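Heads up: the structure comes next, in structure tokens.
All protein chains but one are shown in place.
And then subunit A:
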Amino acid sequence: MSEPLVLGIETSCDETGVALVRGRELLFDAVASSMDEHARFGGIIPEIASRAHLEAMVPTIRRALAEADVDLAEVDAVAVTAGPGLQGPLTIGASAAKALSVALGKPLYGVNHVIGHAAVDELVHGAFPERAMALVVSGGHSSLLLVDDIATSVTELGSTLDDAAGEAFDKVGRLLGLPYPGGPHIDRLAREGDPTAIRFPRALTLPKDQAEHAYDFSFSGLKTAVARWVEARRDAGEEIPLHDVAASFAAAVADVLTAKTIRACELHGVDTLVVGGGFSANSQLRDMAAERCAEAGITLRIPPIRYCTDNGAMIAALGSALVRADVAPSSLDIPVDSSMPLTLTHV
């Protein structure tokens, strides 16, 4: 039998993503974003995101099929994000996927968004080795996953206990008076600053933390440290050295993420690291990961940025892996789960 053709639908936040994947080959990835509409309201409103997904769904599916030059009838399976994410948007995607599954008489796979962020790299850099580590970092997630088989054996080694890495960037951006989202602005400022100017804390890295939180992250205390450092300068009427604050803060985040991840690779005998999720666009993280992986003899795989942000290809990639592994499809009455745990690759 030829490789399965899977249609993937992603609607966990504000991107409507639809992609077609055959085996590990991406045929086309179509994305529509409602970010512009949210910008008019100064923030994301879930109800607006839901409505935007509803309006974009059919045109985005049509566009993906046309660009991939496949007929809907050729699709072997439909994969969709079942969680985690925003409840309303997830429901729109799941409803579309279920309707397609019923209409086509083809199996449905409700999959985990976070694991999809790792799976998408198979479309870019080929099949994973027997054992790989995946660091998934975004505005909503910071998780370290041991991947023995992307379809059937993914173990969550650790996650953030409070703020996600990208979220800490956005919050620090806000306290520095940068426009939303603050992440890219801090990245830009940090490139011209001194990362050693201010020694911000590295949470959960002390020997006493290793028993319980060796692979967990915490960025809330770092965010508080930056807030208090800035407050003290403002109270004293001093100017805030934005470049140095940004560089020192970004260095602290990249340091903790890479140090814990490389240690996990070494302790689990893993020589391949996959980094995914929107925050992997961060240049301080990319630079430090490249440097430390090279030192440790670890192969670093980071997909291009458009596959790190939310997209349909990541969901189709994971769906394809599930089909190839002969995993039983999801039932048509699966619920969406805004806090879907990483113990579930699919539901």
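In this text, a contact is a pair of C-beta atoms (placed from the backbone, for glycine too) under 8 Å apart; a residue touches a chain by one contact, two chains touch by 3 or more; residues count from 1.
Please note the rule applied: contacts and distances are computed from a predicted model.
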The chain dropped from view, which UniProt name applies: "Carbon-monoxide dehydrogenase medium subunit", "Acetyl-coenzyme A carboxylase carboxyl transferase subunit beta", "tRNA threonylcarbamoyladenosine biosynthesis protein TsaE" or "Electron transfer flavoprotein subunit alpha"? "tRNA threonylcarbamoyladenosine biosynthesis protein TsaE"
Which of these touches the unseen chain: A:T11, A:S101 or A:T160? A:T160
Full-complex touch with the removed chain, picking from A:E25, A:E192 or A:E231, is A:E231
Taking the full complex into account, find the residue in A:T11, A:S50 or A:T81 that is in contact with the omitted chain. A:S50
Could you pull out which residues of subunit A are in touch with the chain that's been left out? 13, 41-47, 50, 84-89, 91, 138-140, 159-164, 166-167, 170-171, 175, 180, 199, 201, 220-225, 227-229, 231-232, 235, 335-336, 338-339, 341
